[in-house]
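In this view, the complex is presented without one of its protein chains, the others remaining in place.
Take a look at chain A:
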Amino acid sequence: MALMPDSPRPILSPLSRRQFLATVGALILGAGASVFPTPATAFNPQRLRQSMQQQYGTSGLAVLEAWFELLERLRRQGIQTQLRDVNDFFNRRIRWVEDIHNWGHEDFWATPLETMGQGQGDCEDYSIAKYVSLKQLDVPGERLRMIYVRARIGRSQITQAHMVLGYYSTPSAEPLVLDNIAPSISPASQRTDLDPVFSFNSEGLWAGGSSESRADPLARLSRWRSVVERMQSQGFI
């Protein structure tokens, strides 16, 4: 190295060094905070309104407000009324279309917000919306099951994959079927057009706190988990 001339050197004062460290620390904290935002863990009407406003504008917002009113009205009603009115609400408001027409690809599972915003949906969209509404009315989760069924259309022999929501008053009981093909609720034994295949619900997914499944990157791999996650971010659960 060459001999240093006697020129004054820039001096890092202790204060500026401290400021520097503080800035770096703040940046790191900020970055951490933006990577891990605080998760929303509960039903949040305000957030739902915001999400709806952003995605579907005032028309969607009107449906959402109607839904809030429905929930408010049904909160103190009996279970039969709750089931019937929720079933009717969605069967009337939502137009049935195939996913491919609604979303551009097959078998898209929409959240109630997306269903209400679009005003149309597929069988599983009805089921999910009804499921969430009833859960919101404090119907115990283990009594509600989404059921894959084989449906015969009309009197023909044409069958189609379909999904309905079943209400089990006890685990071993015969369920009541909330369907969008037949608009009224009926016991499962009367639905001879439907063959049950398999059922599931969100028990174990929502149990114990939803934040865990939210941080789980694998959630997006399963349709069911994916829709659960989107519902959380939109403010349903």
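Keep this in mind: contacts are C-beta pairs under 8 Å (C-beta built on N, C-alpha and C of every residue); 3 or more make two chains touch, one makes a residue touch a chain; residues count from 1.
Everything that follows uses one rule, which is that contacts and distances are computed from a predicted model.
> When one chain of this assembly is omitted, its UniProt record names it as which of these: "Putative cytochrome c", "Branched-chain amino acid ABC transporter permease", "Oxidoreductase" or "Diguanylate phosphodiesterase, EAL domain protein"?
The UniProt record for the chain left out of view names it "Diguanylate phosphodiesterase, EAL domain protein".
> Could you tell which one of A:Cys123, A:Ala188 or A:Ile237 touches the chain left off the display?
The single option touching the absent chain is A:Ala188.
> Which is it among A:Ala66, A:Ile100 or A:Ala173 that touches the chain not included here?
A:Ala173
> For chain A, which residues reach the chain that was dropped from this view?
1, 3-4, 145, 147, 166, 168, 170-175, 188-189, 196-200, 203-204, 216, 218
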